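Complex shown without one protein chain; remaining protein chains in place.
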Amino acid sequence: MNYEAVIGLEVHVQLKTASKIFTRVAAGYGEPENTLTDPVVLALPGALPVMNKVALDLVIKAGLMLECAIAPVCKWDRKNYFYPDSPKNYQITQYDQPLCLGGAVEIELPGPARNVMGEHKKIPLTRIHLEEDVGKLTHGVHDSLVDFNRAGTPLMEIVSEPALHSADEAFAFLTALRLALVQGGISDCDMEKGQLRCDANISIRPAGQTQLGTKVELKNLNSISFVRDGIAHEIRRQHAVVTAGGTIVQETRQYEGEAGTSAALRSKEMAHDYRYFPDPDLMPVKVDEAWLATIRATVPERMFDRQRRYLEEFQLPYTLTSVLVPQLALGAFFEEAAALGGKPQAVANWIANDLQRELAVAGVELAGSKVQPRHIAGLVALVESGVISSNMAKEVFVEMFATGEMPEAIVARQGLAQSTDTGELEQWVSEAIAGNAKAAAEFKAGNEKALNAIKGAVMKASQGKANPQQVDQIARRQLA
Amino acid sequence: MRLNSDLNLDYVANLARLALSGEEKAQFAGQLADILGYVEKLKQVDVTGVEPMAHASPVYNVWEADVVRPGLPVEVALGNAPVQRHNLIVVPKVVE
Partner (left out) sequence: MAADLIFQSATRLAARLGQGEISSVELLSACLARIKAVDGRVKAFNSYAEEGALALAQASDQRRAAGQARGPLDGLPVGLKDIIAVAGQPLTCSSKMLADFVSPYDATVSEKLKAAGAIPFGRLNLDEFAMGSSTENSAFGPTSNPWDLTRVPGGSSGGSAAAVAAGELPLTLGSDTGGSVRQPAALCGIVGLKPTYGLVSRYGLAAFASSLDQIGTLTHTVEDAALLLRAIAGHDPRDSTSFQAEVPDYGAELARRKGPWRLGVPKEFFGAGLDPEIRAAVRQAIEYYRQLGCEIKEVSLPLAAEYAVAVYYLIATAEASSNLARYDGIRYGHRSTAAKDAIDIYARSRAEGFGPEVKRRIILGTHVLSSGYYDAYYLRAQKVRTLIRNEFTAVLRDCAALLSPTSPVPAFKLGEKSADPLAMYLTDIYTISVNLAGLPGLSLPCGFTAGGLPIGLQLIGRPFDEAGLLAIARHYEQAHDWHTRHPEL
């Protein structure tokens, strides 16, 4: 019997705010231990929380980007449990009234080949809510150590429906989600820094069965490849258990990425009874149209909408879109250049290949590039109007990348323009025929190829400035 | 039903992280039963359609701009810490 895997993801994302979610001490990563605290972070007697407006803005923005319904009213609840990394021993979160409901993440699965677009799917979301992060526990040999710098960092929890069916889908989901959040300026999503953390609920069921199997929660998927490997591993593990006639126990397992193994976590003491109740220290949040409008104005085009536009509107090949689409700035650069005229294909080529390459070699960010969209547009125009050959264009590109000089200026200064002065051309051709009598004779005798020797000589004499088409015509006439 | 009879002291004491002595349990059991018996009277009140009151006054959107204020120097932050090492709070080993 073959089995189908069912996967739901819970993704925690740290928001890109300057201060913490319920107090204004700085939020940050990599600071000296316990230097990002204040009475609120440490839960000193008498400290009180105050909301960070930008944290709310960012979650609403994420919700709009991910097609969620934004709740008109949401509130704050206390989730009560004791743990050394939780200063208040309750977490301020949103229990039954999250800020965002529903929504979806569009994913792209790997295609049959690198240059062929894979299948697209929309993975539905259950909810997105806002809460606070906890401190960091380091486990020593004899004791554990707590650093509260991370405590109180705004944390957005994105919960997917159990609608993913393979490790590849989960990987594609996280990739798309992460790109969206980075493009929206909502989070840097650096998993190394714990800015994006992922837990997976995984179960398998006989293909065709509708009701879900016993789920296992897989934790510690702290790199995007661990997510894929860990889920694949867990699906194999469950498959092995079931096919060996065993049954899956509901448990939380920790994935050990390096070893590629997982082990059950010793479940924390008792059945969880979090005693959620509305936080009396915080007022509820009301989201009106005016507020939504200001956020909507900042929402970028969804990545795959842009991809569709590039494929259809600009007729770009998939390989080019897959370079331009994931990078918002590069896409904008392309659209600006294309708007200045010139075949979008050619424009995209220069940007996706030459420009990207030169930037990489020079170790320069796109923002710092001397080559601007108008340079690319100018270069493409020069080639299309036949002023320079595509080979010369390559040289011109290198020059303008280095100097930022406009291509027209470079061509003029270095006299690279192709010659179309017929007098000059007639001269070069007749000299070439004279200097290649043998080839001329063979051509007259019907050997087409022989003409190349004469054309080559003309090009040599003209240092490549002669226009090949004109040279061809003139040579044939003179030899006729 | 009389809910107070359901008070499971051991379960609740564990949730509340309170190690109660034998005498305390014996004493609390009776006193809490009295109190829970007393609050049973709330069942007489018709609360259909009544909004729960979570705040004394219903105000919305009380927040601050995302502007950083200085926090506590680490030595002050840990000034009351029972046990610390290298500017970190030390706790007994946490087994996960």
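Details
So that you can tell them apart, the chains are marked A and B in the order they are listed, and the count of residues begins at 1 in each.
Quick note on the criterion: a residue touches a chain if its C-beta (ideal position, glycine included) is under 8 Å from a C-beta of that chain, and two chains touch if they have at least 3 such contacts.
On a predicted model such as this, the values are computed, not experimentally measured, just so you know.
The missing chain, though absent from the view, touches A, B when the full complex is examined.
By the touch criterion stated above, the residues of chain B touching the omitted chain are 3, 6-7, 9, 11-21, 24, 27-28, 31-32, 34-36, 38-39, 41-43, 45, 47, 50-57, 59, 62, 64, 72, 76-83, 89, 91-95. Contact residues of chain A toward the unshown chain are 39, 42-51, 78, 80, 82, 84, 87-90, 144, 146, 148, 269, 273, 275-277, 280-283.
Here, only the chains that are shown with their structure count from here on.
Our note on geometry: chain A versus chain B, Cα centroid distance of 43 Å, whole angstroms.
By the touch criterion given at the top, residues 17-19, 24-26, 32-39, 41-42, 50-56, 73, 75, 80, 82, 84, 137-148, 254, 265-266, 268-270, 273, 275, 278, 280, 282-286 of chain A touch chain B in their complex. Of all residues in chain B, those touching chain A in their complex are 11, 14-15, 17, 54-55, 59-74, 77-78, 85-96.
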